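Note that one protein chain is taken out, while the other chains of the complex remain in position.
Chain naming follows the written order as A and B, and within any one chain the residues start at number 1.
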Amino acid sequence: MELLLIILIGLLYGAGVYLILRRSMVKLLLGIMFLGTGANILIFLLGGITKGKPPVIDEALKMFQDSYADPIPQALILTAIVISFALTAFAIVLLKRVYALVDSDDLDDLNTPEEEDI
Amino acid sequence: MKSPILQSATKYLLPILLLFSFFLLLRGHYYPGGGFVGGLVASIAFVLHSFANGPEETMKILKRKPLSLIPTGLAISALSVTLPLLLGYPPMTGLWFEEPIPFIGMIGSSLFFDLGVYLVVIGVVLTILFTISLNNLEEKR
């Protein structure tokens, strides 16, 4: 399971970096989403995918050892998912507006020369 | 896309999904669920309705702009966060009624926090989706 997740994280990060380096705006967005997902799975993996291991309760007490897992990685991932949801939604709206204005998907076309500044 | 099957299905699905979202909101304190998930389910119900009948129809059921849900929800959440301060506890401390209330269970300040999150999520999601879809409609005309 760990090995599978490690390979998955590597793939997601690799694909994310590759897509971010492309010139297309949609690929940029996809790359950002891949990186975010990769980071979430990384937290999940590093939080330890074991059954049990509750926080706060002393290990010697043997109470709830099987039924409760460490909730912190889950809380972190949940928060990160909510945040990336908001960011992605905003990014989609922004890129759509930019596409309507610039009429191009190419990031290199986003350069209004300095003379047109106000 | 106007499909009669989807239209008549959403007529029943909308209330059921809303009820389910409320169920998720209430059970969120100890079990999977909570304000965010509940809010998402509720907004999916409205999105489904707007798929079937068009966003204008959905706006009519909502009566007011979804944007106005955001300040309401934020205010409820912010008040439930700061209420413990008045009683001398740190912010976000859970304050609970002694006795459980039938059908709902224990009521505390964290429920109101979740309720605020629920409203904010519905407001934000619907605002974003309606902005995109209404823009598209205008562009088509």
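Everything that follows uses one rule, which is that contacts are C-beta pairs under 8 Å (C-beta built on N, C-alpha and C of every residue); 3 or more make two chains touch, one makes a residue touch a chain.
One rule holds in what follows: contacts and distances are computed from a predicted model.
Within the choices "Spermidine/putrescine import ATP-binding protein PotA", "Na+/H+ antiporter subunit D", "Cytochrome c" or "Alpha-D-ribose 1-methylphosphonate 5-phosphate C-P lyase", the name that UniProt assigns to the complex's undisplayed chain is "Na+/H+ antiporter subunit D". Shown as candidates are B:Gln7, B:Thr93 or B:Ser133; the residue that touches the absent chain is B:Thr93.
For chain A, the residues touching the absent chain in the complete assembly are 20, 25, 28, 32, 35-36, 38-39, 42-43, 45-48, 55-56, 72-73, 76, 79-80, 83, 86-87, 90-91, 94-95, 97-98, 101-102, 107, 110-112, 114, 116-118. Although one chain is not displayed, chain B still touches it through residues 67-68, 70-71, 74-75, 78, 82, 85, 88-94.
The criterion applied here is as follows: only the chains that are shown with their structure count from here on.
With centres defined as mean CA coordinates, chain B is found 24 Å away from chain A.
Residues 36, 124-125, 128, 131-132, 135, 139 of chain B are the ones touching chain A in the complex.
For chain A in complex with chain B, the residues that touch the partner chain are 78, 82, 86, 89, 92-93, 96, 100.
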